[in-house]
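The other protein chains are all here in position, but one chain of the complex has been omitted.
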Amino acid sequence: MNAELYESTSQTLKLLLAFAWLAPLAGFAIEIFGGYWSTRRSKAAAYLAVLCIFLGFCASVTAFGVWGSRTGWAALKHEEHTAHAVAQPPGPAEVETGEHAGGDHAGSLPARTYFSGSFYTLARFGNLIVSLDYYIDSLTLVMFMMVTLIATCIHIFAIGYMSDELSDDYVDHQVHTHDGGHLHRPGRYYRFFAYMSLFCFSMLGLVLAGNIFQVFIFWELVGICSYFLIGFYVERRSASTAANKAFIMNRVGDFGFLIGLMVLWTWFGTFQFSTHLVDGVERPGLFEMVRGPNGELTVDSRENIVRLHDPTGQHSSIPYILLVVAGLGVFGGCVGKSAQFPLQTWLPDAMEGPTPVSALVHSATMVAAGVYLAGRFFPMFTPEVLLIIAYVGCVTLFLAATIAVVATDIKRVLAYSTISQLGYMMLGIGVGGWGAGLFHLITHAFFKSLMFLASGSVIVGCHHEQDMSRMGGLWRKMPVTALTMLAGVIAISGLAIPVLGTTFAFSGYHSKDAIVASALAFRQANPVHFLLFFVPLLTAGITAFYMFRLWFFTFAGQPRDAHIHEHAQESPSVMTGPLIVLSVFAIFVAFGGQEGPLYRLLIHSEPAGLAAGVAGGPSGIVLPAHEAIHTVHEDAGGLALIAAFSGLLLAFLIYGLRVVDPADIARQLSGLHSFLVEKWQFDHLYEVMFVRPVLVVSRWFAAFDRVVIDGFLHALTFATIDLSQLDRRFDEGVIDGMVNAVGDAIFAVGRSLRVIQTGNLRQYIMFIAIGVVALFMLLMMFFPQ
Amino acid sequence: MSGTEILFLIFAAATCGGALAVVFSQNVARMAFWLIVSLGSTSGLFFLLRADFVGATQLLIYVGGTVVLLIFGVMLTNSSPYLRIRASSGELVLACGVGLLLMSVIYSTVFVVDWSKMSPRSAEQVGQGYNPSGEGNTARPIGMKLLGLSLEDLGTHRKELSSGYLLPFEIVSVHLLVVLIGAAYLARTKRRIDSATRVGASGSART
Partner (left out) sequence: MDSLPLSWYLLVAGVLFVCGVICMATKRNGIGVLMGVELVLNGANINFVAFSRYTRLGIDGQVISLFVIVLAAAEAAVALAIVLNFYNNHLTIDVDKGDELQG
């Protein structure tokens, strides 16, 4: 691709994606302000929101088409090439050289797999440039299409789901007023869609961001949208508490993010991902500075520093430990946002929000943003950081899966499964399966949003009953929901169905398979970290178990609550339509697995050098090459499939055929059961470790406030009052007394002199005469001759 | 005792006696008469002082004008000619005492100064020699003085003209006109008959 074509492509993509990005913002503005003048019964806000996000989807698909045609669908063909080449051992290396050769042909431009540039410079402080940039590669495009597609489906679903709110007098049955009644309030239909549009805008901005600071801005914006949406039923105490919890726990992670930003700014002097122009001078971005052309870190082991590749020479090196700190800091933000261990507790509580929110924000997109950032920021992570990422993901996936086994709230099961699957993604990225982790991100987004919407359909059908133990046998009442949910369950469990002599695999099979394969290859390269393979494998089985448990509990068997079952009904088509669309995607999106188009697209954006594997480094950790992963792929896939099927079998035995009573098992293992029901005691742990100390300290401060500060203020107040009273007495006694005395004296003199004024003419003449005589006498007395 | 002194004593006695009679007479008509006597004698004193124009004016305006005016007032206001409005004798005594005190004050100043150096000035000094015999002594100097020309200074070397009295004279004439119009207006006001006047009438009847 020559420079001219590159430039024009860049401009076109920029405009299209900016349109997709800003359309929801325009929608948000109109909805939130128009809502004041509209009635509470108007669906206009919903249609506008759907229109905006659908236009965004169209723009994204158009952008993808433009990108593909301008690059000649190089990503797909190229990966086909890889697929052939995989058979020969030196394949990936050839790909690298081929890429470079193509770039050299084009001219002076280096081979770039991305398009970047700047929209607008917000502010500039010395060297620090805060700007809105874009960084578009195949990952960005795939994320854009995924987000806009799922968001469109969920918006349409929400038109039906939120229709309760289309009322001037919404009755919230979960809020009890003092007089024993329920809360009555105006519906907030338009507000819900305004928040959803704002969220879409923020999420797309996050994906499009071309610098880490911009990522942070939108990171916080999605955080606040999540806060608004979790606390949508703000009158419910549980909802407002959950919103606060989510926001505060995210702050913990974001603190790490900020530390990472500080380190980056201090040692790199830029936030940009890629090469950018400053005052007409091209300066390298973060990735180019850290990584060499083949993705290698230049580590000076004697001084423990990393040499930076900065042609301008301003930033020559960074201490290795600080690079680790920067990576861990940014990953801290990912931990908070993606609800990884140890900040995972907010996500289950976040299910207090409306179900479409859970589907869009808390499963498909926002929580995946942490994984996305980990993938996007991958070049900045040293092997040690990656190892920590892998272990965090490993712990999370196991922990969440075990809790999901005992949870009975349908949305909480899904929430824990979300956490668990996010752990898989982190693990995949951490063990070097960059493509596998993001692959799972995309597939998971589809089937998890599908399952959330299906659960929303169930909840609406059962009149806001969320407890699975009161459902059962619903598949006859709501067949579409049951079938689409089953598609999602099969997808997440990673099952493949033998059809027509070949295995027909749902999307989850391919992506989970890729992760397990990466983990297996990683274990082979680093035998010490064997847990990173066995735990995900075991959890694959647990996943299948609890997902089928959910399905059997809800849809199969006999109804447990006749009342609910009687009144249950299939949802309207505005809700089942998105379910069907999403289930199609959940089944087919990963078609072809690692040779399929989606994986090829993603792997096109993979950081350079990863394909060949990374060996060495100060801690001696080896990231497996694609080749190594591919060789173990068959084994890993088989093992995962066996695990998944055993989970399915167990679930079928216990919940489908009821061979064993689950309550009996719970009694037998009561300690373990209650431990899991209590979510590994994490909430208690945090309660004891953080909340109570904070409360104690707060109480001290409150007491200090009440006793010392308030006392001082009260004393001051009383002193002031006393002083004023004293002053008043002084005023009234002395000052007023003086004035009154003068007045009284003058009055008295006037009264006495009044007597002289007799009005008698002759007397006045006498006075004049006497006065003259008296004056003369005085003159004589004082001035005698 | 020269004739001048005799004339002076006669006029002085008439003046002072008239004045005292005015003070001590109770009838308004008699007071008016004694006033005429006193003022007329005063004009005699003016003649003795060779101020013939002032003396003539005194006779014409005071005796012939003002006192007649007063008598008109007496006639217009005195509804009952026998009504006597007199002050109490205590008041009279007190007033006389104060009057004597005032007189003693005036006389003490008179006697403190040695007036013997002051002798009457000659006819030339007052510029009386310029008058034709038929015009009297002072008409011309007064007229000249009004214009600012002093006949006394004609023989001396003083050449400056004083400012004269023409402007004050004009002001006084306008003033007089205004005053007379005002007086006519006031005097012509209709008599009001209301409670206040009846109270006044009853008060005067009691007296």
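As written, the chains take the letters A and B, and residue 1 is the first residue of each chain.
We take it that contacts are C-beta pairs under 8 Å (C-beta built on N, C-alpha and C of every residue); 3 or more make two chains touch, one makes a residue touch a chain.
Predicted, not measured: the structure shown is a model, and the values here were computed from it.
Enquirer: If I consider the whole complex, including the chain that's not displayed, which of A:44, A:166, A:677 or A:769 touches that chain?
Expert: Residue touching the absent chain, from the options given: A:769.
Enquirer: Could I get the residues of subunit A that touch the absent chain, sorted low to high?
Expert: Here the touching residues of subunit A are 753-762, 765-766, 769.
Enquirer: For subunit B, enumerate the residues touching the unshown chain of the complex.
Expert: Interface residues of subunit B facing the absent chain: 2-5, 8, 12, 15-16, 19-20, 22-23, 28, 31-32, 35, 38-39, 42, 45-46, 48-51, 53-54, 57-58, 61-62, 65-67, 69-70, 72-74, 76-79, 85-87, 91-92, 95-96, 98-100, 102-103, 106-107, 110-111, 115-116, 118-121, 126-127, 138, 141-142, 145-146, 150-152, 165, 168, 172, 175-176, 179-180, 182-187, 189-192, 196-197, 200-201, 203-204, 207.
Methods note: only the chains that are shown with their structure count from here on.
Enquirer: In whole angstrom, how far does the Cα centroid of subunit A sit from the Cα centroid of subunit B?
Expert: Roughly 119 Å, centre to centre.
Enquirer: Which bits of subunit A are touching subunit B when the two form their complex?
Expert: 762, 766, 769-770, 772-773, 776, 785
Enquirer: Which of the residues in subunit B end up touching subunit A in this complex?
Expert: Against subunit A, subunit B makes touches at 87, 91, 94-95, 98-99, 101-102, 105, 112.
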